[in-house]
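A protein chain is absent from this complex, but the other protein chains hold their places.
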Amino acid sequence: MADQHAVAAAATHGGGGGHATVKTYINVAIVLAIITAVEVASLYIPGIPGPVLVISLLAMSAVKFFLVVGFFMHLRYDHPIMRALFVGPLIIAIAIILAVMALFSAFVLLPRVVL
Amino acid sequence: MATQAAFMHGSKVETETFWGIVWSWLTTVDHKRIGILYGTSAFIFFLIGGIEALIMRLQLARPDNTLVGAERFNELFTMHGTTMIFLAVMPLSAAFFNYMIPLLIGARDVAFPRLNALSYWIFLSGALFLNSSWLFGLAPDGGWFGYANLTTIQFSPKHTIDFWMLGLQILGLSSMLAGFNFLVTIINMRAPGMTLMRMPVFVWMSFVTQFLLVLAFPAITVALILLMFDRFFGTLFYAPAAGADPLLWQHLFWIFGHPEVYILILPAMGIVSEVLPTFSRKPLFGAPVVIYSGIMIGFFGFGVWSHHMFSVGMGPVADAAFSISTMLIAVPTGVKILNWIGTLWGGSIRFKTPLYFSLGFIAMFTMGGLSGIMHASPPVDLQQTDTYFVVAHFHYVLFGGSIFGLFSGIYYWWPKINGKLLDERLGLWHFWLMMLGFNMTFFPQHYLGLIGMPRRIYTYAPDLGWNFWNLVSTIGAFLIAVSLLFFIANVIRTMRSGPVAGNDPWDGRTLEWSIPSPPPVYNFARLPEVQDRDDFWLQKYGDGHGSAPRPRPAPVTAAEIAAIHMPPTSYWPLLLGLALAVMVSGLMISMYQVVVGGLLTLYLMYKFAMELHRPSTGHGH
Amino acid sequence: MIQPPATTPRPRRRFDWSLACLLGAVLMLACSCSAVGWNWDTPMSTVMPKSDFGKMTHEIFMLISWWTLGIFIVVEVGLAYVCWRFRDRAGAPIPKQVHGHTVLEVGWTIAFAVILLVFAIPTIRVIFKTQEAPAATALRVEVFGKQWWWEFRYPQFKITTANELHLPVGQTATFLLNGPDVIHSFWMPQLGGKRDVVPHRINHITLTPEVPGDYPGQCAEYCGVSHANMRFRVIVHEPADFEKWVKAQQAPPVESTDALAQQGKTIFSQSTCVGCHTITGVSAGHIGPDLTHFASRKRFAGSLMESTPDNIAKWVENPDHMKPGALMPNLGMTGEQGKALAAYLLSLK
Partner (left out) sequence: MADHAAVHAIHDPNIGNTGLDNRKVGMWAFLGSDCMFFGSLIGTYLAYKGKSISGPLPHEVFDIPLTSYSAALLLASSLTMVLALAALQQNRLKPATGWLFATAMLGLHFVLNQVYEFTTFVLHHNLTLSTSLFGSSFFVLTGFHGAHVTGGVIWLLILVMLAMRGKLDARDYTKVEIAGLYWHFVDIVWIAIFTIIYLIP
């Protein structure tokens, strides 16, 4: 995931590896602000079907998430060990959230009798 | 050694007077001393948990027995489980992490020595807090698994559950801090040349364990926090009347609880993987496979938790999914067992006590693993879960596995830690009596479970066919107790007059045997350059394919030793551990105490953090 | 710091006769214990299935048991053989430093996977088979697990009873499990199970009893102080007998004209008993067990005791003494009152 944004960023700012510059930081912050604005605005636009809204909101927050992790937290410039230490648990955490959600909506097998 | 000892503490005081010695232990940040503290505390709690087990076995020796009542029995099985898991097996493993990991990776200490001390003192304060419940007659009685909603204030209005819930949070904090410390130590402090694949397998299994610790404990911490809020602040997480589902607890608990099983067994597997090569004088068979199996077990360990919950009615799809993932996890486990046997194959096996315990581990763990496969099948599990069959199963894994493995480690590394060899004859008595007692206690429990004896019952009717084998089981439990007396006698005898071990009593293969026993405070006068997983063996014998033993390095000079910088002692970890206990116990006494304890903890954290900030201007010891 | 390889010959180890004798003795004791026998046909045996559900479970259990027994023997015998064959001999050279064998590793990994597949296929078949939606003709029984006793309701017959479950042989029964307090687990070892009773969630289990009989059941999930005392009985009848039982339960209770029993009835109806217990025509409490046909049941208080006058009298005098933590309060009944109540309750056929 982080790599895709890295590519996008590299195209925009013309800077590849090494340290992010102050200019990069400001550009990232601008992108973050724009995405947040779009997220909030999309709530007030009538007529977006539910699933589309949910998926696009999740996608936008994922982009924000990885922009902060990749640039502000330097993970895209850092040692692979750091990446493994963070991304591995993140994947496990997300998988567990999804599994718990599945388990909690699949429970009632027969109609409830009234006590 | 005398100069080293003085150097170790960086000052002139101590090691002379009694209080000086006590103070030096209270403020130590030396990983070896902390390891000894962990080991000793864990062994004491192991004995306490064992006594709890013996009382339970006496109560169950015959039907309709009235030795202890229902309430007391419930307290006993709750505290037995909690003690054995959190206060015996985990800290005993932690003792080996502390003492052995830096030695095995060729480091002078762990990454954060003061944090290491902090982990220990937090552990001790949590353990004492939990056990202090006995003194107030409020021992926890909700089971080590503490299923909600039995643990909510409505059904457990007394402070019993609070002791358990808060004690576990303290212990969890300690485990996680230690986990971060060892993760960083293993990642970052390996000797030059020790790539990940050259790391000894014990270190690898410990590495996986640390991942499990830092990733599994957050789940139970959340579960306990939700319970704490339910009990103290009126939230509704486990209140079915408000629409809550008490199974939330079970899910969060077992998301922690299943990795926890591997936290308990992987270190023992690591020990066995060190002991077998040493005593068969061969490298570990298929070491990379054993390592990858450990990683697989750790990873899959997060995907099987609901197999503890097949009876809760999750529906066929979830049952099937967790059944398959559970069966998958059996594959790497089975592979490990065959690799251990492969290690022995073709070796020149020297039968010493550590090896006996490792062989006992393989023999008994195999059995526990195989009965585990039965529970992986939900229909079979429905009959077996919550019966003595499961009790037998996990004692074969955790006693026949973990405890045998840990005793193997104790006998194996004792000469390194104490400089003296434990007595072989007493060791064999210990082993055989324990083996017999263990099988006598737990083998019949398979049968008892299959003929329907449920767990956690303080009494049973006489007409169910359970009487005889329960009696046998009780006798077996006392045999285990007797075997431990042999161990204790062995330790006392060795302390008084044991044969001096020397650096390398077992003709070992890994770095710890290349340094004196017990090791100097800085471990390695010169950090080793590592070329192989069995580096020390190669130094001694070459690789067996024509390469000669390596030339001996030049002797270490006094100047080299003088240049070694070891961290100074610190009393902040001890104070911080105490302050935390003050804060947490306040929840049951007064909110003012929580606030005062919390502010104190924050202040001490600040002092702890600032102690080494700009050490040149600080108080240089 | 490195020591030269040890070349001194190791002394021959002394054989420890006392240890060997002790081990032999205990081993013989263990063998003779085993000779006492492993009786599998006991009241709560899980390996004597008496229902379709139990049989399906048992088949998988036996399949896995035989396979694992085989693996167990191979591993243990192999381990012993390797230990014996490769034991250290005086003056033996350093063994060849073998690091592994890829083909072997791949081989046994696949072998394990295949064996597990053998277990997985029938497992998954049975999971789905046993959790199918029950047929409309199935007998529905509502099971309520309560601290620490069981209530059974048959909505189609309008029957409520406690601690004694009656089923007709050969007819599929669906149990709807629910409870008002904590988690329990509904378990009838000989008929199959178990399934947890989770408050405010309906769980279900469906099975068809195949052999008439009187089977014990028990709560299998730790549920507080008297978890061990939360038992029940399952009586599987021939269909005709079941009909008879239903008729008897539906009928109003037959009261005795015995003086003591009448005295007991007065005590019952004038005390707080009525707040918790139902006796058709006398009281309508819902917290404790329905006592309308109390005398039709052999045992009471979580199937803990036989329904004898003595036991009942003792129980009403001090329930907590008979069943620790019992939620029925001590009403301060005297021995005389207890006897009267016992006479009354035992008259409720």
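Going by the order they are written in, the chains are A, B and C; count residues from 1 in each one.
We adopt the following convention: a residue touches a chain if its C-beta (ideal position, glycine included) is under 8 Å from a C-beta of that chain, and two chains touch if they have at least 3 such contacts.
The model shown is predicted, which means the values in this text are computed figures rather than measured ones.
Engineer: Please provide the labels of all shown chains that the missing chain touches.
Structural biologist: A, B
Engineer: Tell me which residue among B:H31, B:R190, B:K282 or B:R509 touches the hidden chain in the full complex.
Structural biologist: B:R190
Engineer: List every residue of chain B that touches the chain not included in the displayed model.
Structural biologist: 111-112, 176, 179-181, 183-184, 187-192, 214-219, 221-223, 225-226, 229, 233-237, 242-245, 248, 251-252, 255, 565, 567, 602, 606, 613-614
Engineer: By the contact definition given up top, give the residues of chain A that touch the hidden chain.
Structural biologist: Output for chain A: 20-22, 25-26, 28-29, 32-33, 36, 39-40, 43, 50, 53-54, 57-58, 60-61, 64-65, 68-69, 71-73, 77-79, 81-82, 85-86, 88-90, 92-94, 96-97, 100-101, 103-104.
Rule of thumb we're sticking to: only the chains that are shown with their structure count from here on.
Engineer: Would you kindly say which chain has the C-alpha centre located farthest from the C-alpha centre of chain C?
Structural biologist: Most remote chain from chain C, centroid-wise, comes out as A.
Engineer: Using CA atom averages as chain centres, what separation in Å is found between chain B and chain C?
Structural biologist: Their C-alpha centroids are separated by 32 Å.
Engineer: Would you mind pulling out the distance in Å between where the CA atoms of chain A average out and where those of chain B do?
Structural biologist: 37
Engineer: Show the residues in chain C shared as contacts by 2 or more other chains, in ascending order.
Structural biologist: Those would be 131, 201, 203-204.
Engineer: At which residue positions does chain B touch at least two other chains?
Structural biologist: 245, 247, 313, 315
Engineer: In their complex, what parts of chain A are in touch with chain B?
Structural biologist: Those residues of chain A that touch chain B are 81, 85, 88-89, 92, 95-96, 100, 102-104, 106-107, 109.
Engineer: Which residues of chain B touch chain C in the complex?
Structural biologist: 69-71, 74, 141, 143, 147, 149-150, 155, 240-241, 243, 245-247, 280-283, 285-289, 311-313, 315-316, 319-320, 323-324, 327-328, 330-331, 334-335, 337-339, 341-342, 344-351, 359, 362-363, 366-367, 370-371, 373-374, 376-380, 382-387, 424-425, 428-429, 432-433, 436, 439-440, 447, 449-460, 463-466, 468, 472, 479, 502-504, 507, 514-516, 536, 539-541, 543-545, 552-553, 556
Engineer: Touching chain B in the complex: which residues of chain C?
Structural biologist: 1-6, 10, 13-14, 16, 19, 22-23, 26-27, 30, 33, 36, 38-40, 42-47, 54, 56-57, 60-61, 64-65, 68, 71-72, 75-76, 78-79, 82-83, 86-89, 92-101, 104-105, 108-109, 112-113, 116, 119-120, 123-124, 126-128, 130-131, 147, 177, 181-183, 185, 187, 189, 192-196, 198-201, 203-204, 216, 218-229, 324-325
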